[in-house]
Every structure is written in C-alpha cells, then in structure tokens.
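Note that one protein chain of the assembly has been removed; the remaining protein chains are unaltered in position.
We call the chains A, B and C, going by the order they appear; numbering starts again at 1 in every chain.
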Amino acid sequence: MIRFERRTHVPFGLRLAAPIAAVLVALAFAGILIAIAGAPVLEAYRRMLIGAFGSRLAITETLTRTAPLILTGLAAAVAFRARLWNIGAEGQFLVGALAAAALGSQHGLHLPPVLLIPALMLAGAVAGALLLLGPLALRLRFGVDEVVTTLLLNFVALLFVSMMIEGALKDPLAFGWPQSVPVVADAMLPKLVARTRLHVGLLVAIGLAVVIALVQARTVFGMESRAAGLNPAAARFAGVSLTGVLVKVACISGGLAGLAGAIEVLGVKAYVTTDLSPGFGYTGIVVAMLAALNPIGVVFAALFVATMFVGADSMSRALGVPSFIADVIVAMSLLAMLVALSLANYRIRR
Amino acid sequence: AEKLKVAGIHASPVENAWNSRLHEALQAAAKDGVIEYTFSEGVSGTDYPRAMREYAEAGNKLIVGESYAVETEARQVAADYPGTAFLMGSSGGPAGDNFGTFGTWNHEAAYLAGMLAAPMSKTGTFGAVGAIPIPEVNILINAFRSGVKEVRPDAKFLVGFIGTFFDPPKARESGLAQIDAGADILFGERIGTADAAKEKGIKSVGSLIDYTPRYPETVFANAMWYFRPILDAAIKDTQAGAKTGKDYSPFSYMKEGGNDIVFTESMVIKDSVPAMEAKRKAIKDGTFTVPVDPAEPT
Amino acid sequence: MMDALDIFASAGLWAAVLRIATPLIFGTLGALISERAGVLNLGIEGIMTFGAMIGWMTVYHGGDLWLGLAVAALSGAVFGLLHAALTVPLGLSQHVTGLGITLFASSLSYFIFRLAIPVSGSPPTIVPFQVIKIPVLSDLPFLGEAVFSQTAPTYLAIALALVIAYALARTPLGLAIRIVGENPHAAEAQGIDPIRVRIGAVVFGSALMAMGGAFLTLAAFNSFFPTMVQGRGWVCIALVVFASWRPERALGGALLFALFDAYQLRLQHVVGKAIPYQLFLMIPYIMSILALLVMARRARVPQALMQPFRRGER
C-alpha cells in the first residue's frame, strides 16, 4: 500500500522543480491530443511559441492578456493565503469593470486625465471590494462559508451587469445591443506600444505584485494575516483582530479583482458587455495555485497561462487544431501542478 | 486574377445559423476559385481583435466577421491596418476607408413568410422567439408581423426574448411557453423554436437558413438570408482597390439576391400563394417596400 | 391573453417545470451525495458538459438512448474518480481542484466534439427521448399533462431523489456516508474506510451530474453545443445548500427553481419586459445565500465538508 508522509521541510530544488515538471506533463498530454487531432506535435509546440512570442504583435498580445490575469491571480493568492476562499473574482471583475465604465463615460466624472484614470481604477477596486465584503460579513457575522456565497455572487453579478447594460447603463448608440456606454477617450489607459493593445495596466499589475510580495513578507499585516489564515483562534488570542485582517484582505482581494475589470475596460475595451471576461476571475485561481500563492510567482504564472492561451489560439488557427486545446492545456497544467505541489510536500512510502 | 486572401472570424461556432451563412458563402467563393479562405470560430470578445490583427499581419486582404461585441476595438484595428479591408456584421456604421459593415436584412422574406402563415393559424395567435431585442432581430419579427397583419389584421402576437444568442433548449422552452399561451404558428428567429413546434405538432417558420430539411413536418417556410451578394461586392471593391469603408447592407435586398423566401408548397394554404408571389415580385420591382421597424416588439 | 396568475393554472407550465428541473435534480443529487461524504465537487459544470457531449455523441454514432445515458454516467464517474483521487487520498484543496476539473472537462468536451463532428452548417441532431404518457394517469385532467407526460429520464430523476433520500436516512451505506462527512475519524474508528466511502460518493455523485448534462442533449434538446450547460451546474451547487443537504428538499428546490424559470418565460408574454428577466434568474442564487444564512445558525452543514482526511496523520 502506498502511503504519504508529510515532509518537515521541502527542499528548494523540489519546490522549483514541481511546477516545471507539472507544465511538462501537461504539455506532454496536450501533445497526445494534438496528435489525435492530426497535427504534427513538435510543429504545434513551435507554432505555439511563435504565436505567443514570435512577433511584435504576438508579444504584445500575450502581455495584454497577462495583465488582468496577474491581478485576478493576486486577488486569489492574497485571499487564499489568509484562508479567505474568494471564488468570486469573476463577479468582482465584472462589477469593477461596470463601475469604471459608468463613471468613465461622458455622464460620469469630469476630471483631467491624470486624475480621471486613477479615480476610475479606484472606483473599480472599490466596487470589487464591496462585492467581497458582503460574503465576508456573512462569514464573520453568521459563520456562512464563503466558498459557496462568493461563487453564487458571480452569477448574481453577471446578471446584474446584464441588467444594467440592458437598462440604466445601456449605450443608446449601440443599436439595441446590450452594452454599456463607453468611457471617454481621456479615460483610456495610454498604450505601451503604439498600434497594439498593450497598455500601461501591465505595469500597474506587476507593480502591485511586487508591493504585495513585500507586504506579505515584511509587514506586521502580512504576518498577522498569515497567522489568521493558519490558525484563527491562536491569532485572535495573540491579539490579531480577525475581523480587521479579513476585512483588509477582502478589500485587497476584491479590490484587485475589481481593478482587473476596470483596467480591462480602460485599457482594452472601452465598454462593458457580459462577455468582457473569458473567465479571468476563475483563471486567476488557476494562476494563484500555479504560483503556489506567491505574489511574484503570480506574475510568471499569469504569463504562462497567457502564453498558453495566446500561443495555442494562434497554433490552432495555423494547424487546424480546435482552439479549445488552449483551455485543455491550462486545465491540465493546473491539475498537474496541484499534484506536483502536494507530492513535493509529501514523501511517498511503501 | 490572383486569388484574394480572405479570412473569416466567427465569434460563435460556425454551427450557429448566422455564422453558417457567412461560412458557406465564403466556402462557396473559395470553391469557385475567387478567394483563398481561412477562418477561426468560437473567438471570444477578448480574442477577437487579436485574431483580426493576426490575419491582417498574415497578409489577408479581406477579413470578414462580426464586430458586434467589439465595435470600438474593431475600428481601432482597421485604423491600424489600412492595407486590409474589413467587412463586419455590425450595428454601427462603416469607418475610415477600409472598415465596411453590413446588416442582416432578410425582413422582406420574413414579410412574405408572414403572408403565408396568416391563414394557417386556427387560434389567430402567432409566436416569435428572439435572442435579444436588437434592431436586426426587431426588424425581422416586425416584418413577419406586418406580413401576417396584411392578410389577417386581427392576429395576435406573442414575443419572447431568451436573453442570449445561443441556448437552443431555452429557445425551445420559450416556444413551448408560447404554445401554452395559445400560439399555433411560431416564427423561429432562434434555433430551438422549431423543436417546440415539432413537439406540439404545430407549424413554424425558419429564418436565415433553410430549416425544412431538419424539421420536414414542421417548418413550412424560411426567410432565407444570402451573404454571397455582400461578399461579392466587397471582394470586387477590394480587388479594385476601391474604398471598402461603406455600408454593404443594401446587397441584402431581395432584388440583389440577398434574401428570399423558400417554402414547401404542400404545406401551405394554396390560395395564399398567389398573393404572396405578387408581393414578392413587387418587392423585387421596387414597387413595394417592406416597412423597416427597429422598435422592440411587445 | 392570460393574466400573470393564470399562468399557474396552465398544465404546460407545470410540465415545463418538471422538464427544466430534471437536469438540476440529477446534478443536485450528485453534488449532495458527494458533499454529504465531505467532498465539495465544483467540477459539476464541466462534468455536466462532458456528459451532455458524450451522451449525445454515443447516440449520434448509433447508440441507444439509454446507452448514451449510461456512457455519460460512466464519463462522469471517470471525472469523479479524478476529482476524488486528487482530493481524497491526496487531500488537495477541493474547490480549486473542482474548478480545475470544470475547466478540464468542459474544454476537453468541446475539443472532442470539434474533432469528431467536423464543422457543418447546421448542428447535427439525434432523435431524443420521447414523452412517455403513463397509461391511465396521463388521462387525468391537468395532472395528466402536467406530471404524467414526461420523458423517461424525468421519471428516473424523481425516483432517484426518493431512493437517495431513503438510502441516506435509513441504510447502513447512507449512515456510513453521513458519518464520513461529519467526522471521518469517527467513521474510521467504527471500521468504515472513509477514503473508500468518499471516493465512492464522489464517483457516484459525478455520474449523476453527467446524467443531468446528458438530459440536455438526449431529452431537452437533440444536439450538442458548446456552452450549452449555461451555469446549470452552479445552480445545483446552490441548490444543495438551499436544500440543507437533504435529498427530498433538493427535489423541491430544483422544482422551485425550475418554476421561476418557466414562469419567467411565460410572464414575458403577459407583462412584456416590465420586470427585467435577470431579476428572476437571480432569485435562486439569492435564495440559496439566504438559506445559508438561516442554516448557519443550525449548523446542519456536514461538519467535515472540505476537510481532507489523511490516514495516520494528525
């Protein structure tokens, strides 16, 4: 019989090797599917690489996709570390986007661009944070588990957004299409590279990852939130205000997800539709897990996931492999990663 | 002449009725040796502009698709790639020299289908299942209504919107709900509607594509839409180096061959056909114009 | 024209309720059993999608409808086994694994579907389950049309709900599942192997989920489309909570939810769009959150839900 025994100490090499092994395993499985689809496997990998990094367009597109994933990945990582199971980043993303679009439209705030853009980002963050504070309040006040409530609120948020863009916030110039009024030109984020979609939101996301890494490793708040996550009763006994920590964590986590939505509107799309997010909130959880909840790791995990999506999407166009392969690879990477991480924590004994 | 490189980008899988019209027209053009056709399907809003850029960079001269979910961004892309023509199903207007648009105008055929449907109902109540109340959908449903009313002024109408473009089981439920409420002819703007009609043994009208082979006992008429005239016009302009930033919708008119009715003789009431055919001729002649009413039907 | 209240008097409404509820009943029962054993399975949305695809595919390639349903159940069981393997012996985080399974199962089903059914103009169809009019009963006024004119899987779903309710409350297996979900250490001390019970519950539950998905392509409709499950899996997760983990209440919850949906579709014809339809669609989610609120005080949640059990470890 195989038994697992927890390691008292995980060697650094193993911690590094685990994610790499996981990705390789996922790519190997993907190879099988690609072969079944009748495409040359090695050529497919090469095409993926080209699709993700082979040209100015490819690189900027990959990075454009990375930005929101970093933010939703951080949202999950920050929350999970404090054992706040925020599965609601998708909904927070949407309400953040909606807030930014509403206030950034010509009926919204009238501010000079230097103030307008930060104000809209903040608005998105606040909206996202508020959506997470609800489930948190239920947990703190009534002990209601947040996994289910945050998950359910995703659908409420989506329906709410749908209602708003078919109602109060509907763009009258969109010929009946359910979409929000667009933000004014001044509210759009500056591009990082001209004639591409890449915008400064990417820098904001990376900057926040660094800040969060420092906060977690070095600050009192970081230590207290870790304690609160690992053993709430002991943290409380030591004078950590659980409510305080969780409220802050929820504000940061929901705020990051809301900010991701705002940035997607301000950087890329200019208005909100219900399909604004191809699952950025859920993928953020994948990103966070791939990064083992490490904020700097989130940047790389987000880049990896974006690479897979963009590269596989392009490969599928080139080789006629169904483009759903990208999702398959990302999902398999996640599952392989979960196994790899847990195996790294345990040794197997017979 | 050199074959024109054309790319199609479909937001939905190409099974979706609307996309299948584009796809089939493009495939046919490729088969005729006019163009070289590549495509992607199921492209989400987030990926759509990238696909546009990728195809433009890959040297395609004409890119065909739909910009409904990405109106702002799509025009941005066109501005970034002035050497490529874009032909997009869009609610907005054309932009610049190279961003052309088209609407899905098969309302004329829908009007004629309404004329055939009118006398077939026993209850005098007609149902219509739509996706969401955008003008293109509204115009179509309203035209069907006008067609019915011309023959049967006292007719009653039920309209249901399912809130999404692609949920056939839901369209079916909506159709069943209308049958429960007394409708005995359904106008199926959405796939799934005819399934409800079939299940309850009533008749229905199809739109965009020919549903009769799929529901031979049920669908007696279809308001067909043909993309080929629009495509051909755009190909011609592109090859000629003419401005393509214009509205190609008029090529959807019946007189251009852009839409028409197909129906099964044996299923309709014989007496209603001549009047319909007369109207059809009038539309083609330009002596009759089917009213265009984009208001949301209730 | 019917009035808003008259809608309730139409047998068609109630027939629709049962029909719309069927996939939810399967899915909710599946989620419920696995949660009663302590495992949350957020793979449900993907498992339903895969079941819808593979069940349809089986029939499309000449299989019998029941074979399609069985193959769907089997595929669900396989994904359940994957979820269980990761979360039970390995003790991985259940919700993250579940979301991973959803992503995996749904993208894989689209991938397989696209490979197997090359692009065509209009989606291929099968002949789905037909309505079975139960002799005598279906001749009853109103009830006959409302209840006794359904497809076979609907009758099966309702029967399953009752059987599972009985089994959980009144059989040793049900008690074993419950005690494992409450305290796996207590179960182990009684000679019940919590790992095996959990794996079994997840596998069986996932098979039911996949059958719920298959209902969509084998009875509710006759083709498969990507994204056709449309969040029904998440509704099931909510319904389990709403039902406070009780099968008979899950049945009621699914019917109630279906009633909202069916009513909403019909109300449109009466009052137009005076009330945004989204409000109706929100109701089940909000109801579930409220139910959680009320229940949190009574602590009826399986106590070991989402807690991994590792043998020989403290």
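Structural remarks
Everything that follows uses one rule, which is that a residue touches a chain if its C-beta (ideal position, glycine included) is under 8 Å from a C-beta of that chain, and two chains touch if they have at least 3 such contacts.
In this section, contacts and distances are computed from a predicted model.
Among the names given as "Nitrogen regulatory protein P-II", "Dihydroorotate dehydrogenase B (NAD(+)), electron transfer subunit", "Nucleoside ABC transporter ATP-binding protein" or "Multicomponent Na+:H+ antiporter subunit B", UniProt records the absent chain under the name "Nucleoside ABC transporter ATP-binding protein". Put simply, the missing chain touches A, C once the whole complex is considered. Per the touch definition above, the residue from C:T125, C:S138 or C:N183 contacting the chain not shown is C:N183. Touch with the chain that is not drawn comes from one residue among A:L151, A:A174 or A:V240, which is A:V240. Touch with the chain omitted from the figure is made, among A:A227, A:I285 or A:A318, by A:A227. Although one chain is not displayed, chain A still touches it through residues 1, 3, 5, 7-8, 218-224, 226-227, 230-231, 233-240. Residues of chain C in contact with the chain left out of this view: 170-173, 175-176, 178-179, 182-183, 185-193, 299-300, 302-303, 311-312.
Rule of thumb we're sticking to: only the chains that are shown with their structure count from here on.
Taken pairwise by the contact criterion, the protein chains are fully connected, each one touching every other. Here B-C and A-C are compared, and the pair linked by more C-beta contacts is A-C. Here the spacing of chain B and chain C, counted between their Cα centres, is 35 Å. In terms of their C-alpha centroids, the spacing between chain A and chain C amounts to 28 Å. Annotation for chain A: residues 162, 166, 324 touch two or more other chains. Each of residues 110, 114, 226, 278 in chain C touches at least two other chains.
The touching residues of chain A, when paired with chain C in their complex, are 3-4, 6, 33, 36-37, 85, 87, 138, 142-145, 147-149, 151-156, 159-160, 162-163, 166-167, 279, 282, 285-286, 289, 322, 324-328, 330-332, 334-335, 338-339, 342.
Per the touch definition, chain B reaches chain A in the complex via residues 38, 40-47, 49-51, 53-54, 57, 68-73, 80, 91-92, 132-135, 137-138, 163, 294, 296.
In the complex of the two chains, the chain C residues touching chain B come out as 1-2, 10, 12-13, 16, 19-20, 110, 114, 119-123, 125, 131, 216, 220-223, 225-228, 230, 261-262, 265-266, 268-269, 272-273, 277-278.
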